[in-house]
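Yeah, one chain of the complex is gone here, protein chain that is, but the others are all in their spots.
Let's turn to chain A:
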Amino acid sequence: MRISVTVDGTKYDDDVEPRTLLVHYLREQLGKTGTVVGCDTSNCGACTVHLDGHSVKSCSVLAVQADGCEVNTIEGLERDGQLHPMQQAFHDNHALQCGFCTPGMIMQSLDLLADNPNPNEHEVREGLEGNLCRCTGYQNIVRAVQDAAGKMSPGAGPEVERVANEVAGRHSARTPVSSGGE
């Protein structure tokens, strides 16, 4: 089947098999290996990307469902060699060890802040419930998300505000997307 998608700002017209999952399309057809697969039951969240501004587990979405959509992955967050404030916060707070869960965690954390720009610890923990990390014990991830929230809030400086607005902008156009077996 023919699909047309924009991934990290680049448009692709492609033929895909109907059974191809979005994550496999990203990894194998587009070489977007920053997004990874950690399970086969939609439990780990390692594959989380944004589909039209809303986070989805890309292992539970078919590539054909992304037809006409905009997909954003971890690889599209940097701007002009500048880390996104969320990436920077993960680095600053040592929120990763092996880094396998990190792309999914970062994408999910952005979604979380779009819904709730100033979450407390409990809200961060609940918001990340669908993303597993085996290395960090989550404490520094929680710290990173709260740190990023502070830096992305209005008045935090022009660069972070720009990125924050972008994230918020994407999310205001949110359309519900089925996320399969969740």
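Definition applied: a contact is a pair of C-beta atoms (placed from the backbone, for glycine too) under 8 Å apart; a residue touches a chain by one contact, two chains touch by 3 or more; residues count from 1.
The working rule: contacts and distances are computed from a predicted model.
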Among "Transketolase", "hydrogenase (acceptor)", "ABC transporter ATP-binding protein" or "Carbon-monoxide dehydrogenase large subunit", UniProt-listed name of the chain not shown: "Carbon-monoxide dehydrogenase large subunit"
Residue, one of A:Leu30, A:Ile74 or A:Ala114, that touches the chain absent here: A:Ile74
Residue, one of A:Val7, A:Val71, A:Cys101 or A:Ala114, that touches the chain absent here: A:Cys101
Hidden partner chain, residues of chain A it touches: 17, 19, 27, 31-41, 43-44, 46, 73-75, 77-78, 83, 87, 90-92, 94, 96-103, 106, 121, 124-126, 128-142
